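With one protein chain held back, the other chains of the complex are shown just where they sit.
Right, chain A next:
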Amino acid sequence: MPITQQSTGSPSEGIEQFSLVGSSVVTLDDIPIPEVQLLLDKAQYIDEHRKEVANTCNSRVLATLFYEPSTRTRLSFETAMLRLGGKVIGFAGAEQSSATKGETIHDTVKVVSQYADLIAMRHPKEGAALVAAQSSEVPVINAGDGGHMHPTQTLADLSTIQSRLGRVTDLTVGLCGDLTFGRTVHSLISTLCRFGNIRFVLISPNELKTPRYVLDRIDQSPTCSYVEVEDLAQVIGDLDVLYMTRVQKERFFNEDDYLRLRDTYILDEAKMHLAKPSMAVLHPLPRVNEITKQVDDDPRAAYFEQVRRGMLMRMALESSVLGDELPGFKSNKEVLV
């Protein structure tokens, strides 16, 4: 239940102007859907106007506080700021920070917020981003807090779906693999439910089914529905989007079960033959063997585009929370909540 909106009140308070400017982003749940849509529009504009937006965040400083290893997410946040004309400071690994001396998140963030205009933080503890947001004097963007929230991954997912299918509603979305522990899956389901008109096909072994509270979230959405199945090949032909996840070995009590289930969910060319020509395959990466390398050459493979879209969405988000307008970007949409 994070407190992210520091300036203009909460979505439950009726018709009210919403602004991301000066706000921290701990979870997407606090951002009204019209504002999420605006971020999608901005990302698309940035992609088409790289040169025009290259100085949007001139003289701004982003601090990336990464308390655990990350390749894509840290580089994506940093590249996003560099491409907007800003600069980057930070650390990659808790051993490089004063956490080794016992410093609290509160103190570290309080200190860094004296230097930087914006903080992106990843931390292994769940809820760490909320602590940071409450402590910071500048906006904090959650770059992943343990197995809890990863809002910019969901923005990347939405942007990729929008790019491939032209919409993020009225879709049949299959999610496949580890649906119990996958935070990206839960966050994507929750956000798509807010857009509405989604038919979810939840494909997982019995051991890794979607948690009840996530299913409740779908049930609460009057325009969304779900089915739970175990066989990917049986349903792949119905899907507009296939979101693959990794089945993690450490979730199983015995290796035989793991090997049996892991191999069930390998997406290969044979299964792709059963899919629609327009289906998009997404994966939050890293993958192990759940998508064969041959599928990379299939035009429906969208997971590397997803990485690029993630950077574009982070550019949109960073400039938005800093209040730096994208030169030439016009939005006629008044964002109300």
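Things worth noting here:
We take it that contacts are C-beta pairs under 8 Å (C-beta built on N, C-alpha and C of every residue); 3 or more make two chains touch, one makes a residue touch a chain; residues count from 1.
Definition applied: contacts and distances are computed from a predicted model.
Of the names listed as "ABC transporter permease", "RNA polymerase sigma-70 factor (ECF subfamily)", "Ion-translocating oxidoreductase complex subunit A" or "Aspartate carbamoyltransferase regulatory subunit", the one that matches the UniProt record for the absent chain is "Aspartate carbamoyltransferase regulatory subunit". Check A:H148, A:R246 or A:R314 against the missing chain and you find that the one touching it is A:H148. Residue-wise, the contact with the chain that is not shown comes from A:L130, picked out of A:I46, A:A116 or A:L130.
Interface note for the absent chain: among A:H106, A:R167 or A:K249, the touching residue is A:H106. Within chain A, the residues in touch with the undisplayed chain are 1-2, 104-106, 123-128, 130-131, 145-148.
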